[in-house]
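Working notes for the structure below.
Only one protein chain is missing from this complex, and each of the others stays in its spot.
Right after this comes subunit A.
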Amino acid sequence: MTMRAHLVVHRPAFTLDISLEVAPGEVVALLGPNGAGKTTALRALAGLTAMSGGEIVLDGHRLHTLAAEQRPIGMVFQDYLLFPHLSALDNVAFGPRCRGASKAEARRTAAALLERVGLAGHAASRPRQLSGGQAQRVALARALAVEPKLLLLDEPLAALDAHTRLEIRSQLRRHLAGFDGATVLVTHDPLDAMVLADRLIVIEHGAIVQQGTPAEVARRPRTDYVARLVGLNLYRGVADGTRVKVGELLFSSSDRLEGPVFVAFSPAAVALYRTRPDGSPRNLWQATIDGIERHGDNVRVHLDGPFAAFSDITPAALADLDLTPGQEVWASVKATETHAYPA
């Protein structure tokens, strides 16, 4: 039941052109900034947006020639779109009914699914009586009720508050693990993507810019957007052994490479000094403080200079250094914390 798709959608001033392959039981997350085309991609897979070209092949069958109602898919929408005039049970039974099950049969399927998502007690509730988390689970049950081969989730957790989100995220992960078809989910939240997906596909401006397992993407970002998402400083440079030249600056890294590379290091690895520290001139530069903000328990210092960078320091260090915006500081990062990888 492998799904292979090449999606092409032309719009005025926007083109989506991506290829993806999802194995049975695999969860792939499309991650990207707003307007990158991830929802368009999902709607094209569902048959809700017409494709300008490309193809969708699921299990050897061509899907792109079928209307939405004929595709073996289940979809969970961002704000769930539960039918307001139907009970939770009838919402879940809607799909099986449309695909030819008898009323009693459809309701049995629906009741079993509601039970599975822990909402057996809410079968008779109307959508407006459900909390956000409950509505999300009904929406998932409704999508699973048609026994889809391809499950599509559009920002499944975006409409939830922070607390519910945590709980629903882990539940959703469990349900997705139990689903044997291919799953494609769209999100702009890196945490959702990392927790829920086996593989990430990062889309920017309608094209794939990076893909890999969550760990790979988190460790080796390839665009500024991904670097920001995973919280790393990222630069392009040219390597000559363990020495990497980024602009005019020289970095030492623990990796031995040649040619164009990316250099990444964590903001926590960047130390700040009032005066030029002694030692190696590598991995050291002079910067201007652009801004200071809280970041969890620490303080994130925005640095300007030869390049923009973030440095995370403790509030105590901030007080010791007596830093204020506009001030000149020296910044350094250890070679062992500086990762380089081929561009």
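Going forward, a contact is a pair of C-beta atoms (placed from the backbone, for glycine too) under 8 Å apart; a residue touches a chain by one contact, two chains touch by 3 or more; residues count from 1.
Methods note: contacts and distances are computed from a predicted model.
Protein name for the hidden chain, per its UniProt entry and selected from "Cation:proton antiporter", "Molybdenum transport system permease", "Xanthan lyase" or "MaoC family dehydratase": "Molybdenum transport system permease". Interface note for the absent chain: among A:Val22, A:Ala36 or A:Ile73, the touching residue is A:Ile73. When the full complex is taken into account, the listed residue touching the unshown chain is A:Ala46, out of A:Met3, A:Leu31 or A:Ala46. As for the chain not pictured, it touches subunit A at residues 46-48, 67-71, 73-75, 77, 81, 83-85, 94-95, 98-99, 142-143, 146, 152.
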